[in-house]
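A single structure is presented below for examination.
Shown here: the complex without one of its protein chains, the others still in place.
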Amino acid sequence: MPPIKILPITLISLGLVLLYSLVHNPAPPPRSDGRIEIEYWEKWTGFERDAMADLVNQYNASQDRVFIKFLSVSNIDRKLMLATAGGNPPDVAGIWSSNLSVFASNGALTPLDKKLAQSSLEENDYLPSVWQQLTVYNRVWALPTTPGSNALHWNKRLFREAGLDPERPPKTIAELESYNDRLTQFNDAGRIELMGHLPMEPGWWSANWSIWFGGDIWDGHSRVTATSEANMAALDWIESYPERYGAEALMGFRQLSGVFASPENPFFRERVAMVLQGPWMYNFINNFAQPDFEYGVAPFPTLREEDYGASLVECDCLVIPQGAKHPEEAFTFIEWLQRPKQLEALSLAQLKFSPLQEVSEDFYARHPNPYIRVYRELAENPKARIRPQMVTFNEFSSDMENAIDEVVRDEKSAHDAAEEVQNRQQELFKYKHQNWLQIREARLAEWDQR
Amino acid sequence: MNSKSVRLVQRICIYVILLLGAFVFIAPFAWMVSTSLKPLNETMSLPPRWLPSVIQWENYPLAINEMKLFWRYTANTIFLCVMTVIGTVLSSSLAAYGFSRIEWYGRDKVFVLVLATMMIPFPVVMVPLYTLFREMGWIGTYKPLWVPSFLAGAFNVFLLRQFFLTLPKELEEAAKIDGANELQVFWLVILPLAKPALIVVALFQFMATWNDFLGPLIYLTDQSDFTLALGLQAYQSKGGGTDWHYLMAASTLVVLPVVVLFFFTQRYFVEGIATTGGKG
C-alpha cells in the first residue's frame, strides 16, 4: 500500500483549526470577576464612537456589578434585526429614531414604558421634538443619546467672491436660487466648477424636502402625500436645476465629489457654497477643510417666509432589543446615561446639543461649536419636524431618492415622478397598514405584558 | 506573398492584439496599486495622475488600522477556509466515490439530480435557509457557513467523479483480493491517486470561501466575526464613507493572498478549470 500523504495534510489542517478555536472564542466564558456582561452595539465610528466609549468606561469603573462591552457595528439596522431574529441580540443598541416604527411593529424591541414609570425619568425633561420621535403606537421604545437638526451651511469666502454679503444668508428659496445663480461657475469645457447649492448634496434627506416647503409626505395616519402641494413645490424646485444648469453638467459635477468624511467633500473643497447639514459639520470642517475655511450656519431657507425656522430634528437613540438577555441591567445603564451630566458630556464630545430641556449654564460656553445654539434653537422651534413615523418610510425614502434622481437627470417631469411615488407608496402603505391592523390587538397585548 | 510570410504577418498581428489585451487586463491592477499609494488629494485630481508623486506606503498600515479588525477578519476567513476545505474534500470525495466506483441501481439517474441542483442559485434558497438556520439557533455563528460544506456540494462531486472515472478498475479489484473493504479501498487506494483532483477541489473551495459575500452578509451579525470580504464591504460603507486610497490599499491586501496562492498552484487551477468545462 502506498503511504497516504493526505493524512498529514488533514492532520495539519485540523491542528490549525484546533489552534484557532483555542484563540478564537465565539461564546466568551462568564467573566472571571463575576460581573454581568452587557453587549452594547453602536453605529458610530470615529470621534462619535470615542465619545461614547469614554462614558462606557466611566460606567464600568463606577460600579462592579455590570460590565458593558461596547462594539461599533456598521449597517446596524440590518445587523440588529438579523441578530434579534436569530435570538442573539445585544442588550443595548444605538439606532436612529427613524427606524423605531419598523422595529417596533415587527416586534423587535422591548417597550420601555413600565421601566420608565419606575424610574425618575420624565417626558417633560426632554425637548418635545426629541421625545415625539421616541414614541410610536403610544409607547416609548427608546431613550435619546444625541439629537441633531439640520441647517444651511454657507461658505463666506465664496459669498464674498461672488459679491454677496457673507453675513446675510438667503431666507427664502427664491433668494437661495438667486444666490445660486450668482455663485455657480462653469469652465470653458462646459463643466461646472462651482455650484452655489445642490439639492443632492449630501442627499440624506431626499424624502423630507417638503418640510421647507410647508408640508409633509404623510398625513400621520393612513395617507401618503407625495403629491401634496408642498412636496410638489419641492420637486418643482429640484426640477429647475437640470433646466438651469443642464443634466449632463450636474451628473459630471457629482462624479467629482469625494466621500463625505474627507477633504474631497465638495463643500470642504469649496466647490459647493451652500449645503443642508447638521452640527457634526464643525468637526468635519476642522478635520478636512483648509484652516482658513470660513462658514456660517443659519436656518435653511423656506418657500414661504412664515415657515422660516423649520428643520428636521433627528435623534440617535438607545433601544433594548426583544430577547435581550439582561434587559434590567441594560435599562439601568441607559438610565445612568440619561443623567444630565452624562448626556451633556456626550453632546459636548460629539459636538451636538443636549436632548434635555434644561441645559447647564456653562454648556454653551464650553461647547467648541460656535453655532451650536443655532441648531438647538431649530430643535426648540415649534416649527421643528420629525421624520414621518410611517412603517414604510424606508421604502418611501428609496422611491423618493430615485424620483429625485430621475428628475435631476431630466428623465421624468417632477409631476410624473411624484405621481409614481404616490401610487406605489400609497398601495404599499395601505397593505402594510391593513396587516398591522390585523395583528394590532395581539401586539398591543404582547407589549403590555412585557 | 507566399504562405510563409502571410503566416508571419498573422502571428505578428495576433501578438500585437494579445499585447494590447494584456495591457488592458493588467491596467486595473496597476490602477488599484497606484491609487493605494497616493496621497488623498492626488486620488481625486483632474486630470488624474498615473503615478503618485510620493509613494505613501503608510496608506497600508493606516487602512488596516482604520479597518480595525483586519487581522481578526483574516483569521476568521482562514478558519472558515480550512473548515470548508476539509468538509468539501471529505464529503465530496465520498459521494463521488459512490457515484463512480460502485455500481448500484439508479446511480446515473440520481447523478442527473446532482447536476440539476447546480442550477439552483443561492439567492433562490437563501430566505428559507436563513429561517432554517435560525430555528437551529445558528444565526450569528459560523456554522451556517461551514457545516454545509460537509454535505457534498454538487459541483465538487461532479468534478471528482470525472476524475475517479478515469482510474482503472483493476486497482480496487487487487485491493479487494487483499481483503480490503470498500472504505479501505476508498481511503487507501483511490484517495492517494486522486490527490491532484482533491487539490483542485480544495483550491476551488478555498477560493469560494475567501470570496463569499452573501452568506456572511446574512448569517454573521457580530462585526468581530466578519470575514475579509464582508469586512471590506463594511469598511467601504462605514458612516461618512471611506477614502479611495485606503479602500484600494485594503482591496489590494484582500486580493494579494489569492494571487500568491495562484502562483504556487497554477497548474492545478488550470487543470481543474479545464475539467469543469463540460468535457464529460
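Going in written order, the chains are labelled A and B, and every chain counts its residues from 1.
In this text, a residue touches a chain if its C-beta (ideal position, glycine included) is under 8 Å from a C-beta of that chain, and two chains touch if they have at least 3 such contacts.
What we mean here is this: contacts and distances are computed from a predicted model.
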Omitted chain (choose from "Monovalent cation/H+ antiporter subunit A", "Na(+)-translocating NADH-quinone reductase subunit C", "Lipid II isoglutaminyl synthase (glutamine-hydrolyzing) subunit MurT" or "Spermidine/putrescine ABC transporter permease") - UniProt protein name: "Spermidine/putrescine ABC transporter permease"
Neighbouring shown chains of the undisplayed chain, as defined at the top: A, B
Residue, one of B:10, B:65 or B:166, that touches the chain absent here: B:10
Residues of subunit A (touch criterion as defined above) contacting the omitted chain: 75, 78, 81-82, 84-85, 102, 106-108, 248, 251-252, 254-256, 322, 394-395, 398, 402, 405-406, 409, 411, 420, 424, 431, 435, 438-439
Interface with the undisplayed chain - residues on subunit B: 10-11, 14-15, 17-18, 21-22, 25-29, 31-32, 35, 43-48, 90-92, 94-95, 97-99, 102-105, 107, 110, 113-114, 117-132, 134, 148, 150-154, 157, 182, 186, 207, 210-211, 213-214, 218, 228-230, 232-233, 236-237, 244, 247-248, 251, 254-255, 258-259, 262, 266, 269-270, 273-279
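Everything below uses one rule, namely that only the chains that are shown with their structure count from here on.
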Whole-Å gap between the CA centroids of subunit A and subunit B: 37
Subunit A contact footprint on subunit B (complex, rising order): 40-41, 43-44, 46, 68, 75-76, 78-79, 82-83, 85-86, 134, 137-142, 187-189, 191-192, 195, 198, 218, 221-225, 234-235, 237-244
Residue numbers on subunit A that touch subunit B, as the complex places them: 1-2, 4-6, 10, 13-14, 16-17, 20-21, 23-24, 26, 43-46, 71-75, 79, 82-83, 85-88, 256, 258-264, 284
